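Heads up, one of the protein chains got dropped from this complex, but the rest are sitting where they should.
Presenting chain A:
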Amino acid sequence: MNKWFKSGSPWIWLSAGGVSISLISVLGLLWLIASRGLSYFWPSELYQFELTDQHGAKSVVIGEIYDREQIPVSQLAHLNLALDPEQEILERLLIKTGNRELVSLDFRWLLSHNIQKTQTPKDLVVVERRTNGNFYGFIESVVVDGKEVDKNKLSELLTRVDNFQEQIDDLQKSDIGAINYQLERLRLKTRKYQLQDKLTPELQAQIDSEIATLNQEYALLEQELMGYREEISRDHIVMRAMDGQLVTINFEYILKVTFNNQLNIIEKTGLFFSHIASFLIEDPREANTEGGVFPAIFGTVLMVLLMTVIVSPFGVIAAIYLHEYAGKNAFTKLLRIAVINLAGVPSIVYGVFGLGFFVYMVGGSLDQLFYSENLPSPTFGTPGVLWSALTLAILTLPVVIVSTEEGLSRIPSAMRHGSLALGATKAETLWRIILPIASPAIMTGIILAIARAAGEVAPLMLVGVVKMAPNLPLDGNFPFLHLDRKFMHLGFHIYDVGFQSPNVEAARPLVYATALLLVSIIVALNMTAVSIRNKLRERYKMLEH
């Protein structure tokens, strides 16, 4: 034993333990996010519990099992349960019961001790709704235009409503949105002319006539919209809830009706993927706690692309300077320290800088110069997608520099000498020889920068992210790309829904799903970058021989 200790072997094993802990935590973390995130999409079994509480009162609870917990009996002493004295631990189930119009809380704890009977009735349905969350219960009747019809007609009716709903969305988003946007632009135009003292009566008349046409169009569209609205609110279903109450749900509010307990594994898989798809392409509902995350994906991608456009040239040029042009002097050392520090400065400091410098100073001046007709409401003098992209560009600059420089340093100097010896200038060597060879390294740097930017939240909270953006920064209205708009972001979505939403418990699965999405994007980006880098290293090794 003593000898064993002296050999140092236990210490080696302990240090191996460090590796194991790290591996367990990385893989465990990924597994945790993946399992919780994916289970959000899986259609779960619907249960009907018959309960008898300690006073003998009977009741029925319908819902999904959300969580299980073991609790010591001593904590339940106040309930005076008639328990086996030997029993120390009791199981408790968290049931998602939905039906927000009947009970204020979506969730309910049940003691397994009180459950008399557990069933999974085949005709139990879950109704996904636009407002008030899910409804669990049995379909009592389907009513079309005031007349009761066969329940089998349900899917047909739902398709009909879906079609109308799509048309309504189109109308509201593109057509009416465009008219509102044009009206706002006309108002600003008038104000601009007023400020410049150029508003002649002819101009005023012209603008007025434009406004009149737009208003007419608006009235027509609104009529059309009202028509659709009437169509979709024609029919309703009557549901029986767990306590036997009958509830009428208008088709207007129904998104989907599923008989989870009737589904086989293939149908469930199909539903699972359709849930994933709607999560990716739909807008959020109910203060972000339900529905999809499309605007957040869109905002993240757009902001990151803008950032890439800004950071790539600067990062590459700085790396080329450091590696190809800079001499071995104190100034270069200073530059390197600057790069290291840019990488090490906390991201929130960039946020503070971005807010003060870009938003208030640069943006404020831009507003004074070019958007005075909007004042006092700011255009660029307020957080927005452009400022976010710029701030993150500074933040990710060192990532691009370090990666590009690594690529440059691996190019054998013989290649440079060869090119120069054949009479090419230094610039030509760079452009024709060095950059093409280094391009995968540059690519790696850019991908790593994108991965970093996609996951960064703290600075964005100051310079442009919002919980709910009414409009995407890119749309069909001139000038199409609205750099001044605020945007939604996946990372901020996680923070906001997980910590700021009124019903955290109900929103948690969605947060896991969003986290899974973000992690997959970032891990995929990183793996791509790493594999490009590894391939590159091997190729350089070949070049050296």
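The criterion applied here is as follows: contacts are C-beta pairs under 8 Å (C-beta built on N, C-alpha and C of every residue); 3 or more make two chains touch, one makes a residue touch a chain; residues count from 1.
One rule holds for everything that comes next: contacts and distances are computed from a predicted model.
When the unshown chain is looked up in UniProt, the name that turns up among "YhdY protein", "NADH-quinone oxidoreductase subunit H", "ABC transporter permease subunit" or "MoaD/ThiS family protein" is "ABC transporter permease subunit".
Touching the chain that is not shown, out of A:Ala57, A:Leu369, A:Ala427 or A:Met542: A:Ala427 (per the contact rule at the top).
Even with one chain removed from view, chain A keeps its contact list with that chain: residues 1, 4, 7-27, 29, 32-33, 69-70, 72, 74-75, 88-89, 313-314, 317-318, 320-322, 324-326, 333-353, 355-357, 360, 394, 397, 401, 425-428, 430-431, 451-452, 454-458, 461-462, 491-492, 494-495, 498-499, 504, 508, 511, 515, 518-519, 522-523, 526, 530.
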